[in-house]
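Incomplete set of chains, arranged as in the complex.
By letter and in written order, the chains are A and B; residue numbering begins at 1 in each of them.
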Amino acid sequence: MSTLTLNVSTVSPLGDRVFLKVNRAEEKTAGGILMPDTAQEKSQVGKVVSVGPGLRSGNGSYAPIDVQVGDQVLYAKYSGTDIKLGNEDYVLTKAQDILAIVT
Amino acid sequence: MSTLTLNVSTVSPLGDRVFLKVNRAEEKTAGGILMPDTAQEKSQVGKVVSVGPGLRSGNGSYAPIDVQVGDQVLYAKYSGTDIKLGNEDYVLTKAQDILAIVT
């Protein structure tokens, strides 16, 4: 049984997926994002680690994705697949579930 | 853990999303919008703060959005993601859920 040893750099998202490092949810007061209960359940902040090639259109070309590595983004919380690498939380989510760039 | 400090200007909506500042729901009498109960639950007034690039069509171009920064709009109340910045309520909603411009 070969042991599977992975780290962040070996995860290459496919299609229109984006690999994000999750920010721990904290209530920000001075101008930061303070999310009312409903929002706290609905959206989350994360940092882009890697970006898929995009979806292929009919003629085989890829539809580009509008976020880049290093962007801080707000995304729909329950849309992706959670992944733990060491002690850190990551998520593989679709580009369409990323609501805004927040830096 | 880097602290996330945001303000209105750093929120750039993606795709066909629009970032609105929410007007406090008040009953207007003299010609203002007085919403019968059902409507009060269904639509809400807000001011456009920033507008996404629009959805990408097959050939990579963006489909423009028909509202501009500063427009007062009526939108479907439960369609977006609520965001609190300081003491103010904001919402990230899709262009298709904005019903009308009201100024």
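Just so it is clear, a residue touches a chain if its C-beta (ideal position, glycine included) is under 8 Å from a C-beta of that chain, and two chains touch if they have at least 3 such contacts.
Not measured: the values here are computed from a predicted model.
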(message) Starting from the 2 chains in place, I would like the total count of identical chains in the complete complex.
(response) 7
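In this text, only the chains that are shown with their structure count from here on.
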(request) In steps of 5 degrees, what rotation angle do you get fitting subunit A onto subunit B on the CA atoms? (result) 50
(request) Mind listing the subunit B positions that touch subunit A in their complex? (result) 1, 3-7, 10-15, 17, 19, 52-53, 56, 58, 60, 81-86, 89, 92
(request) Using the touch definition up top, name the residues of subunit A that touch subunit B in the complex. (result) 23-24, 26, 28-36, 38-39, 42-43, 45, 57-58, 63-64, 66-67, 72-74, 76, 96, 98-103
